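Here's the structure we're looking at; comments come further down.
In this view, the complex is presented without one of its protein chains, the others remaining in place.
Order of writing sets the labels: A, B and C. Residues in every chain begin at 1.
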Amino acid sequence: MNDLIKTSNKFPIPKSMKAWVLGNANELKMIDKEIPLPQKSEVLIRIDAVAICATDLDVISHGPPAMIEGGLPFNKNFTPGHEYMGTIVALGPSVDEFEIGTRVTVEIHSGCGQCKRCRMGMYTSCHNYGLNYGDNDKGHRANGFTSDGGFKQYAINHINTLIKVPDDMTDEEATLVVTAGTTMYGLTELGGLVSGESLVVIGPGPIGLLGVAIAKSLGAYPVSLVGTRNDRLEIGKKLGADYVFNVKEEKNIVQAVKQKVSNLGVDYVIECAGTEQALNDAILMTNRGGKICLAAFPHEQVKINIPHMVINNIYMYGIRGEGKSATHRAMAFMKEKRFDAKLIHTHTFKLEDLPLALKYARERVDGAIKVVLKPWE
Amino acid sequence: MNDLIKTSNKFPIPKSMKAWVLGNANELKMIDKEIPLPQKSEVLIRIDAVAICATDLDVISHGPPAMIEGGLPFNKNFTPGHEYMGTIVALGPSVDEFEIGTRVTVEIHSGCGQCKRCRMGMYTSCHNYGLNYGDNDKGHRANGFTSDGGFKQYAINHINTLIKVPDDMTDEEATLVVTAGTTMYGLTELGGLVSGESLVVIGPGPIGLLGVAIAKSLGAYPVSLVGTRNDRLEIGKKLGADYVFNVKEEKNIVQAVKQKVSNLGVDYVIECAGTEQALNDAILMTNRGGKICLAAFPHEQVKINIPHMVINNIYMYGIRGEGKSATHRAMAFMKEKRFDAKLIHTHTFKLEDLPLALKYARERVDGAIKVVLKPWE
Amino acid sequence: MNDLIKTSNKFPIPKSMKAWVLGNANELKMIDKEIPLPQKSEVLIRIDAVAICATDLDVISHGPPAMIEGGLPFNKNFTPGHEYMGTIVALGPSVDEFEIGTRVTVEIHSGCGQCKRCRMGMYTSCHNYGLNYGDNDKGHRANGFTSDGGFKQYAINHINTLIKVPDDMTDEEATLVVTAGTTMYGLTELGGLVSGESLVVIGPGPIGLLGVAIAKSLGAYPVSLVGTRNDRLEIGKKLGADYVFNVKEEKNIVQAVKQKVSNLGVDYVIECAGTEQALNDAILMTNRGGKICLAAFPHEQVKINIPHMVINNIYMYGIRGEGKSATHRAMAFMKEKRFDAKLIHTHTFKLEDLPLALKYARERVDGAIKVVLKPWE
Partner (left out) sequence: MNDLIKTSNKFPIPKSMKAWVLGNANELKMIDKEIPLPQKSEVLIRIDAVAICATDLDVISHGPPAMIEGGLPFNKNFTPGHEYMGTIVALGPSVDEFEIGTRVTVEIHSGCGQCKRCRMGMYTSCHNYGLNYGDNDKGHRANGFTSDGGFKQYAINHINTLIKVPDDMTDEEATLVVTAGTTMYGLTELGGLVSGESLVVIGPGPIGLLGVAIAKSLGAYPVSLVGTRNDRLEIGKKLGADYVFNVKEEKNIVQAVKQKVSNLGVDYVIECAGTEQALNDAILMTNRGGKICLAAFPHEQVKINIPHMVINNIYMYGIRGEGKSATHRAMAFMKEKRFDAKLIHTHTFKLEDLPLALKYARERVDGAIKVVLKPWE
């Protein structure tokens, strides 16, 4: 190994690791792969747990990276998975911000640091997104999207993507920090000062459920959760929702929310359902001057009530991922146990059972919400 | 007159004035009307000029106020018109911020000062919008929308709506301040710091054309203007547009803009066309992390490329009117003659010719852009 | 009574009330005073509890309003006291936002709504501050500073100053909302997004102690409290302080904080001691790019390390009171019982015992922190 790279006998690094890689769309196979070395400002992480996100299902079925229009040429041998955590086992040259043995969870994006967005601190909107290959390597990485992800045993991460995990937080819970970071980023962009403000989360998936928890942590009141399944809504209540609404049981969800909260509508909506209906509900239940954060999206163009949005001075934020160090802010609340993120972790599998785990996640088998893989069990 | 109200012999106030009022939709008649008295914090203005805005056409054809969903009960005898200027001829009790004889132009909105939005400085998003009647009077006024407007000879205005007009600015130009204020408000909400940033204005109507001028004044570069008529685009050039694009002459307007400015797209788009096509063009020509301001809107729901917006972390601001004292910022540039707003003023009529003036404005007779009425000629 | 004013038999209003009024500096006497009527947008409150603030001591000893340079002409017969709460017993014309019988606590400032600062939402920086008399009445009120305060049995308040009190919050705790609101305002101005950021509070008076609680509620970590008395520091720990430092026990408080938190310094300092030493400690313990909020101030000019501040790009916010609806945000956390504000309430007196209560507050008799008067006991 490069002698500027630091390792430790306590964490011996094997020559190769198990890694799932993509073939054609929907083809996944587990192979043995060489373990890469950390470069300047990078570390090598032994992955201790990795969660499955709905976006992983997209990446796997459409070929990576699902998030770039037009696609990229490295379809094959790509490892998806972006919600992972683990233990640092090697430090690249110049890294003294972290120590070997430290448990960390990760953000997805490491920006190029050079484009106008990165220079503004908007590293998740890096203008060199996807440019991390060969001569054209601008240094951008989006692990699990444009560079290899976490459905394997070891990963290289830029130090900008690392968040320290407290000792009393389980591996499984630590994989959820980036999920919580997504709505934290959304609320950051909406202004952040939501204490005492009314807020609705539409869509009780993992992002929506932790969105309830984050909004409550920041003091939002009342926080309403809108969904279609009562079991999910019950979890939302445990995570702090003041009111829950089952759209299937309401004649008019917009009126139901207004009647409960305020006939003017609510100050903020975090839209996590990604359907045309939910988007328009969001617009109609937002009050004059209110703000909507889009944390999910439909796969096609949808009919939107733009007139209502403009007449009522409503702003809509297409938020992507977990930018502006929002994961650190999410971790601050999780570390203090403001809410129990573990409530959304339902199943654990071994790394080799990824296909089964994906099935659980996709089809919500047995009430699955967050499905986690443990690569070393 | 109330002896707390100040008047001056220099500006004698007659008992009655000429005023256009609405009957049923599209019915307008000119009547004699009593001249009202200014209350606390109000002034009486002798209207010297009033411009016609596209929204006036909506108000007249749909009944006021076109801008409130559900409508209001005072359809009849309402005077539309909101882009006016004039001379202060009486001061209400406690007013010492202005003097009789001072020329002023006006903002539309005077907020209630009590709702959560007004308390935040967002008086154009007042939660008591439209509540300015009888026992339920919360003090909100939107002249020409929810309270009587400017197609008449005298008007009452709250001092919060007044902007002083410099001596060397004509009456006609002064009516355009609120138009310039609209894009200034949009740019305020997008962050305001646009110098050196790329920006596109779609739709060379009055708001779009002065949007070019305001964006250039703030230092945006390059500023592109997209439209369908070359004569309007030419005016855009005179107001500072670095590039103009005629959508009818381009195969693909998004590609044309990207080719000229940057293949990544532009930082900001001000959408002033209000069509489905223009909205989606706006989304597709905005770069990752960029922002769109909606200064116009279609009258119905439209199919929007929400996925592109979320994947690219694009924010969309439904801006309404000219909030956050943006008119004052617009006037600052007009006073310094940074651009020649008069370029968009094309026709002048007498007050009694309002029907003809409306026809010019609606049908763009003789290349009409801004049509202005002079109530005293 | 004016028939537009609403009252209720449940809350009969006597003709007169007991009220403490100022004579010359340091002269206070209790008199019988007529109960005023609420005007438009105002309510009449039966004061159920009023706390003593250090600023009240200033107002009483220097003559009101201590907070205006140059002073004002109404020295005599002025009632100080600004941290009060009570029950609404009459509604002025047009008020339907509140009901008779509702318990409320109050902010101090009601802005004029017309000056440039009020129009920006900065009503505590109203440019018509102090102009609330006679012909020059611009509508500004700062109860207990420029208009009559709360050391009496009834008070008039503008609805903008009211915050509803939850049923399970005691009168005494409700008087502390405005204290908590002060640091909430400070953190609002620093940007608000303090979760996971390091923060130091200097000065464990009421504002500093609740500053610790508010900072922790917003997720700041670690929160350090610096003071001179261990009993106060202990209360700080109960309110959430992660570390406490007794300056008397440290050789160098700046080094002690850096050693514990980070040798770079901390992200934010809330300075509540108001001494030259504390101000410079604040500057030296703030990291590059960090921010300092001044919630207290010395009474004279002090020698400040400006070079360190500029070289390190440090910003310093002179924050005054509880602006930008920060009290509502503070109440949001108190309502959810994130911290126990009652820990700083130490003594309760009857209204007639004001002089004794002031002595307790001034001299910290018996460990007094917050001393509360109950006008009806």
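Throughout what follows, a contact is a pair of C-beta atoms (placed from the backbone, for glycine too) under 8 Å apart; a residue touches a chain by one contact, two chains touch by 3 or more.
Only a predicted model underlies this, so the values are computations on that prediction, with no experimental measurement involved.
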Residue among C:Ala155, C:Ile235 or C:Met316 that touches the chain left out of view: C:Met316
Which residue among C:Asn287, C:Ser325 or C:Thr346 touches the omitted chain? C:Asn287
Looking at the whole complex, which of B:Tyr221, B:Tyr243 or B:Trp376 touches the chain that is not displayed? B:Tyr221
Looking at C:Ser41, C:Ser125 or C:Ser325, which makes contact with the chain not pictured? C:Ser125
Please output the residues of chain A touching the missing chain, sorted low to high. 41, 94, 96-97, 113-114, 116, 118-123, 135-138, 159-160, 324-325
Omitted-chain footprint on chain C covers residues 67, 69, 116-117, 120, 122, 124-127, 129, 189, 264, 267, 279-280, 287-289, 294, 296-320, 323
Applying the definition given at the start, please give the residues of chain B touching the unseen chain. 184, 188, 191-193, 195-196, 217-221, 328-333, 335-336, 338
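We take it that only the chains that are shown with their structure count from here on.
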Which is it for copies chain A and chain C: same residues on both faces, with over half shared, or different residues? same
Whole-Å separation of chain centres (CA-atom averages), chain A against chain C: 40
Note: chain B residues in touch with at least two other chains are 116, 120, 122
